[in-house]
Structure formats: C-alpha cells, structure tokens
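Note that one protein chain is taken out, while the other chains of the complex remain in position.
Up next is chain A:
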Amino acid sequence: MRVVVDLTKCEGYAQCAFLAPEAFRMVGDEALLFDPAPSAELGEKVLRAAAACPVQALQVDLADLPVPPPAETVVAATDDRLRREGRIVVAGLWKAAT
C-alpha cells in the first residue's frame, strides 16, 4: 500500500493521526510525519484516515507496488519504523497564517 500526502492541500487538521496513528503522526502543530508505505494490515485504518481528511489531501494506492526508498533523512529511533522510514510534510496555509 502506498500513501501520498498533497502538501499543498494539507492544513494540519490531524484527522489522519487520530484514525491511523501507526501511519500518521503530528510533529508539533504544523508538521505531519507519515509512512509512505504502511503495512497491508493497516489498510482499513489508512482508508478511514484518507476518507476523513477534511481537505482530501491523502491519496492511497492499495496495489502492492514496489516502493522506492524515501529520499528524506529522518533520525531513526530503534523499533520506530515511522520515524525511520516516514516522510514529513509541513501543513499548509491557514496554519501558517494564524
């Protein structure tokens, strides 16, 4: 399963982080850390998260395609796959403006 977050849409509502905390996590108020290739067992939770996004910023591809390794470097804690392999986006306009 592959997840893409459109960072021009994301406004940091954090609904995804409530519904699939294994795959989405807020870092402070404005940044979203997400797993671009969550495990298949999380399928239902990730679909719930994508449907609940108030600005529909999440795209989920359920086809099990090979995933290129993320380019970003995130400091990894042992046994924390999200920190090791996740990607981070900074939430958009209204957060930045307030």
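We adopt the following convention: a residue touches a chain if its C-beta (ideal position, glycine included) is under 8 Å from a C-beta of that chain, and two chains touch if they have at least 3 such contacts; residues count from 1.
Keep this in mind: contacts and distances are computed from a predicted model.
Not shown: a single chain whose UniProt protein name, out of "Cytochrome P450", "ABC transporter permease", "Transcriptional regulator, LuxR family" or "Tubulin/FtsZ family, GTPase domain", is "Cytochrome P450".
The hidden chain makes contact, of the residues A:V4, A:M26 or A:L47, with A:L47. Mapped onto chain A, the footprint of the missing chain covers residues 13, 15, 18-19, 43-44, 47-48, 51-52, 54-56, 94, 98.
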